[in-house]
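Left out: one protein chain. Kept in place: all the others.
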Amino acid sequence: MNNYDVIVIGGGINGLATASILSKAGKRTLVLESRNTVGGMASSMEFTPGYKCNVFNDTIKWIDPRLEKLLKLSTKGLELEQPEILKIALGENNKHISFHKKNSKTVESIARYSKNDSKKWEEFSSYISKLAHFLEKLYGLTPPSLPNAGLKEILGMRSMLGPISKHGTRGIVDLLRVAPMMMPELADEWFENELLRASIASSGIHHLSFGPFAAGTGYNLLHQHVHGNGVFHNAQFVKGGTERFAIALKDCAESYGAEIQTSKKVISIDTNDSGCIGVTLEDGEQVISKQIVSGLDPNNTFINLVGPSNLSPDFKTQLKNIRYRGSTARIHFALNNLPKINGVSDDQMKTIFSISPSIEYLERASDAVKYGRIAENPYVEFVLPSLLNSDFAPNGRHVLSATVQYAPYHLRGLEWSDQLKDQLKTNVINTLEKVIPSFRSIIKHTSVISPLDMEKEFGLTEGNLNQGEMTLDQFMFMRPTISSSQYRTPIKNLYLCGAGTHPGGGLHGTNGFNAAREVLKG
Amino acid sequence: MSKIKNYDAIVIGGGHNGLTAAAYLGRAGKKVLVLERRHVLGGAAVTEEVFPGFKFSVCSYVVSLMKSNVMRELMLPKFGLELLPLESTLTPLDNDYLIRTADADQTYREIARHSKKDAENYMRFGPAMSQIGMAVRPILETIAPNPIRPSLSDISATKKILDHVKSLTSKQFEYLTKLMTMSSADFLDEWFEYEPLKATMAASGIIGTFMGPRSPGSAYVMLHHYMGDIDGAFRAWGFQRGGTGAVSMAIARSAEHFGVDIMTEASVAKVIVKNGRAVGVALENGDEYNSNIVISGLDPKLTFLKMLDEPDLPSDFVSAIKNFRIRGSSGKVNLALDALPNFTCLPGDGHHLRGAISISPSYDHLEKAYDDAKYGNFSEAPFMDIILPSVLDPDMAPPGKHVMSCFVQYAPYHLNGGWDDQKREDFGDAVINTIARYAPNIKDIILHRQVLTPADLESTFGLTEGNIFHGELTLQQLFSLRPAVKWADYTTPIKNYFQCGSGTHPGGGITGSPGEMAAKKILGIWR
Partner (left out) sequence: MFYENKFTANTQLKLSPFFERTSKLNESQEWRRWAGHLAATSYELTHENEYFAIRTKAALLDISPLKKYIVEGPDSQILLDILVTRNIAICKVGQVMYTPWCDEYGKVIDDGTVQRLSENKFRITSAEPNLEWIESNSTGMDVTIKDDSYSTAALALQGPNSRAILNSASSKSLDSLKFFWMMDTTFKNIPVTISRTGYTGDLGYEIWMDPKDALTIWDILIDKGKTFGITPTGLHALDIARIEAGLILLDVDYISTRHALIEARKSSPYELGLGWAVKLKKKNFIGKMPLLNELNNNSGWSFVGIEIEWPGFEKHYRDAGLAPGLPSTAWRTSTPLYNNNQQIGYATSGTWSPLLKRYIALAHVKSKYAKEGSELMFELKVEHFRKLTKATVVKTPFFNPERKRSCPK
């Protein structure tokens, strides 16, 4: 192959975002994707003949506005749709609370269970929005190299002054108070209704191996609400399926001249004394490049591709200590009919449902991780993507995609066998049947994706969807490690752009945007 | 009593921090009165002869974090401070044990018996943690600045801290960040592999908190416990001869030496506030004492919500104090024994009984104990930190007899259905059964037992929820946020009313630090 200015390993959202920006800036860019299609975490697939699903993410919480501004993805076919109802939290005895785009409607929904809580809702959602506003600014920055940040880096952080002047230092103090909190603490400060409390708590445990009683879930909750425009449980659907986001980015990158090759598995990142010089593909081909950007997680990038003998002991220790611990599974059901959900009318179905009756329920589900088991009564969040995209299922048929916590990668005395996957399926069906009576009878086909499948088939270390847990010890200048948090790595000319970097996981492209900025600095 | 009724300062609560603050003010020439509700001084640091001949450090039972300058400046050794070292930590297991002693070679050999890698890393871990302890110390010794509309001194304090942080090495900074945010289990997993070692070390990350070893945030509590400072040697635990009450008595005698008046059985009902200023206190019996300033050594909830009337306080402050998390999670079982407990893993008498005995065979043991409490039950097989004070100090029990102090987690304050006499006994039984698993003779040698639930700790010692630290040591309740933002510098929204308990920076433990720093702050204002 030709010489390139930049090779991007991995055609996920961040890899494609980086490639788009770099090729727009005139770099000869090559993207190498090991699977036969781009998309990574934004992939869609046919999981049984005639039925499609979004493999991992049915919704997008937020897309970095800078990305849209720079790349004009809407002109490349990206269409986002914010549903009228963002989430329906399902409780026991047909109770449910619906969260709407319009706060006033959410207030109404809450008021059915608690007048007190409904009165506080507006204040709460703007409080969360205010704190997330600080994160928005922070997320746009390259983390400083602490503890000895240079003056330039500190000056680079002056965009943080915006939210400070808007919300005062009080806002920062509130952020420092809420980020380390555990969910029951936050809930105690605001609300009394358990269904509402648990629904808030469920936002804090998204893809974590911890339950709501873990300190730092406050930060995870705020992460879900960055660029949320004051709307709690904010989420958007991508028209045509989540993969359309990746395809739009791919088209964009190609329009700027980037070359994107699929079914090209990189087996090593080649280095010499002066740093990184190229990559070797599975078929033995070597590709030379001045700079390499990896969208893979740190473990894959460094241990598997660079190789331990090319890493210094300290850095190796730091890499070994990154916590992945995937604990989320995905289950896709092909259904013969549209399911009937207790207390929910058919016109309310284009939303995200969550089964989170109480904080204790969520916490008990998370206990399974500690003991290396799967949750008997899991926390389940589900969507019916076939309602949004008619081509996802044959006419009249449907797809229900469920995100299931907790199904840990690290098991004790168990392994991710078909039998265990069946067990998980049964647990999820039992859970779903509490809200969808006789759900079992409409199932045509089921596909379970365990954390081990995610590792094996999608190259996610330990099946973690965020390329490293979203915890405070793996935040900002600690992400992925203290010596590689500026998108640069100890290997010269090798950069990271995946979710394993600041600001972490989600289909937002911020990592890719920030990484491209650093690559262009050289 | 012919005490004068006009004081420079009145201290509410004769706990060790209140006494420390009083002693420092007395030392500066102020006329101070300490008012203690109980008949004994010391608050949670008391010694009582619960059963004839058997003396117990009823609540707090070890001393590690006492600041050396407090000991010197208040001349505590002269007034009876005598700290005997706790030499070892024994973790009994079902068919084995783990013991760590003061001797490096012995500890290396013992840990290497289980894991050579751990033994090597252990030798590096202690010094690394001490370095971090050193790095944190200047922060702990700074009066927490106010980040909201900071004054000049707040800015200079912040700058000093930032400069200090900048002076840390990258590795120290990395460790510090991790310690501030991680769970103790995760932090220790980075260093060690042998479960009983990890669990026992992680246990110091849960003591006094409502967290399990796998709860993020527990690593900080572990660090907090690593800052023990007996004789300037980090991480040295000590037992006070005569029980921890003798520490309080030493501070009390020091205070009296500096002219402080101390009254026991003087329960304060309210702080008298006039025109937004504290002017004195009213006792339950109707007596009133006037003073220029009033200092509370009580926890934040009592200091503000009980001693004052809510309308006297700004409403956002009231809600901050209401949101301040004080969660009772521990109980205490004190046993009078006819003989020494006989541990199956290390039978008979020996050095191992001179130290701490930790019932922490695995993370799971601790986590399961925590799970019980999380859902409102006391732990069926709890974590325990046990010492045998009479082995170190024979005066604690009649000749040949012994006392055993068991600090127990978890016993949630909010027990399902509430605490009653039956549940207290059930809890005591759970404790004894757990000990009996490792020392089967325990049941035959118990002469008396005292079981203290968190509810008992609350009613006896005035600790809200029975929490020994006056509030969870979580990130959002530290430093400038302890107990509430803007009021973390020992001042309060009420003029001339100050706070000096463990609910203020730098937090709990027998440190004397909040008392000392509060006194210094007050004296700074006074000048």
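The chains carry the letters A and B, assigned in the order they are written, with residues numbered from 1 in each.
Everything that follows uses one rule, which is that a contact is a pair of C-beta atoms (placed from the backbone, for glycine too) under 8 Å apart; a residue touches a chain by one contact, two chains touch by 3 or more.
The structure displayed is predicted, hence computed values, not measured ones.
Residue A:313 is the one among A:49, A:284, A:313 or A:522 that touches the chain not shown. The residue from A:45, A:164, A:303 or A:443 that touches the chain not shown here is A:303. Hidden from this view is one chain, which touches subunit B at 103, 105-106, 108-109, 112, 116-117, 119-121, 123-124, 127, 130-131. Looking at subunit A, the residues touching the absent chain are 273, 303, 307-310, 312-314, 316-317, 320.
Convention: only the chains that are shown with their structure count from here on.
Chain geometry summary: the mean Cα position of subunit A and that of subunit B are 41 Å apart. Residues 146-148, 168-170, 172-173, 176-181, 185, 188-189, 210, 213-216, 314, 317-318, 320-321, 323, 360, 363-364, 367, 370-371, 471-473, 475, 477-478, 482-483 of subunit A are the ones touching subunit B in the complex.
Only residues 147-150, 165-174, 177-178, 180-182, 186, 190, 211, 214-217, 323, 325, 363-364, 367, 371, 374-375, 474-476, 480-481, 485 of subunit B touch subunit A when the two sit together in their complex.
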